[in-house]
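The structure's right below; bear with me while I get my questions together.
A single protein chain has been omitted from the complex, and every remaining protein chain is retained in its original position.
Presenting chain A:
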Amino acid sequence: MSELTAPTPTAERQASLWSDAFRTMRKRPDVIIASLVLLFVFAMAAFPSLFTDQDPTVCFGRDAKQRPGTWFTGEHPLGTDAFGCDFAATLVHGTRPTIALALSVIVASVVVGLILGILAGYYGGWLDTLISRALDVFIVIPMLMGAVLILSLFRGRVSTDTLAETIAVPFLALSLFGWMEFCRYTRAATLETKNLDYVVAAKCLGASDRRIMFKHILPNAIVPVTAVVPTTIGGIIVTEAALAVLGIGVQPPATSWGVLLSKGTEWAGGGYVYLFAWPLGLLILTVFAFATFGDALRDALDPKLR
């Protein structure tokens, strides 16, 4: 019975999938750079006053369209826009709606997708048929087109007084067409897991369906879902920008990167390229950071690559 005298643990490392993934990612330079970019963007969204001391709503017509002569210094470090507002302040304050919208859409999509996916996969039968067919319908409508349709309904009827009111309608439209991927991943993982022996063991012990779903199936389903979350956030930011350029996303006078891009296009041709280039650069950088992070996360969570 030599097996019984288990060796004293040499390395008492509580290796789990998540800590291993974290360890792997920590060593990659591209992940570090992407994390720094994301940290910077999130900081701008959370504490805009750290980055600019000017109020983007205080504008003077006489200051309009000042090119940033002296870079990063002076009264208007990035110049002013067509209405004489400080552009740096506008840009920094436009970050919050963009990030808040992207995060709330991703949270709603993941929650809805997880719940529907796990219900469809676990119970099967008519519930699965219902959810899967709904999924098919939503998948054939591209996110952008669906969002355009919904937003066109609300165009010009929304107030922009508070952050919540600003992003409410785009949030609804984007969430409605964003949950399908998560639902599919969750359903597949649920189908895979629900017949495993440890789930049968839990059933044999008399565990309730809810317990089996949340304790045994969900932790497995959440891995493939997590891996696509950062990439999807990048996608949502781009879609928001596209909607704003079409004039139906976040509505001016509220600002988001999309709104700034939209306004910037009007003046870029007239020599004011910075009004267009700054939001675009910020947008590309952020999306790129999310994509890099998501890619690395997917690799790190894939057991076949380790």
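In this text, a residue touches a chain if its C-beta (ideal position, glycine included) is under 8 Å from a C-beta of that chain, and two chains touch if they have at least 3 such contacts; residues count from 1.
Everything below uses one rule, namely that contacts and distances are computed from a predicted model.
A chain of this complex does not appear here, and its UniProt-recorded name among "Acyl carrier protein", "ATP phosphoribosyltransferase", "Oligopeptide transport system ATP-binding protein" or "Ester cyclase" is "Oligopeptide transport system ATP-binding protein". One of A:Ala43, A:Leu172 or A:Ala207 touches the chain omitted from the figure, and that residue is A:Ala207. Interface residues of chain A with the unshown chain, by the touch rule above, are 1, 3-4, 6, 9, 14-17, 196-198, 200-208, 211, 215-216, 219-220.
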